[in-house]
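Only one protein chain is missing; all other protein chains are in place.
Right, subunit A next:
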Amino acid sequence: MDLDDSPWGENVKSVQDSEWSKLSSDFVNAGYREGITAGKEGALQEGFDEGFAQTGAPLGRNLGMLRGFSSALASFLASTSAQEHTERDQLLNEARTISSALSDVRFSDIDPPDTQAMEHAKEHMEDAEDVVASEELQEKRDMESLEDLMDRMGATPSAKQANRPTPEDVAQLEQRLHTLAQTLGLTLPSR
């Protein structure tokens, strides 16, 4: 126990010290606030470009093309009444099943985790807001969970309500698409 802590002790030194540390922390904090804003603004575009080119565009293109393939096969099977395939309806059904399963996939189902974001969130768990990247995206997630909720309330409680699709599901659908194309004597165009 330090005797200088006594409130009756006119300890000029300790008053000076606390004044000093208040002054310093005030200015450090002010600088920090300005700095965090500037740093963020400066990095937004860089992050955007990176996310667009390295993750969003290639992932979207891949899924989109699979959807395009299945849509083309379905429309082809639906229009080809000439040679009366007994198995045509079955194949058409498969094409449509794949198509609808693919269109059920959302970006949030297959996007790889942002490791930097996760590490950083761990660094300061106390700030709950840091987990959410932005207001706009949060809005979208909210909307999606609302859709899920409405799905569940729908008259036909389907099996898909339980789990969101995974990247493995997408790979499996791609495999089925391959098989379907092969059955028709076709190969999926390369991507």
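In the analysis below, a contact is a pair of C-beta atoms (placed from the backbone, for glycine too) under 8 Å apart; a residue touches a chain by one contact, two chains touch by 3 or more; residues count from 1.
In the analysis below, contacts and distances are computed from a predicted model.
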Answering from "SKP1-like protein", "Essential protein Yae1 N-terminal domain-containing protein", "Endoplasmic reticulum-Golgi intermediate compartment protein" or "Protein rogdi homolog": the UniProt protein name of the missing subunit is "Essential protein Yae1 N-terminal domain-containing protein"
Of A:17, A:49, A:87 or A:148, the residue touching the omitted chain is A:49
Omitted-chain footprint on subunit A covers residues 16, 23-24, 26-53, 55-69, 71-73, 75-76, 78-79, 103-104, 106-107, 111, 114, 116-117, 120, 130, 133-137, 139-140, 143, 147, 184-189
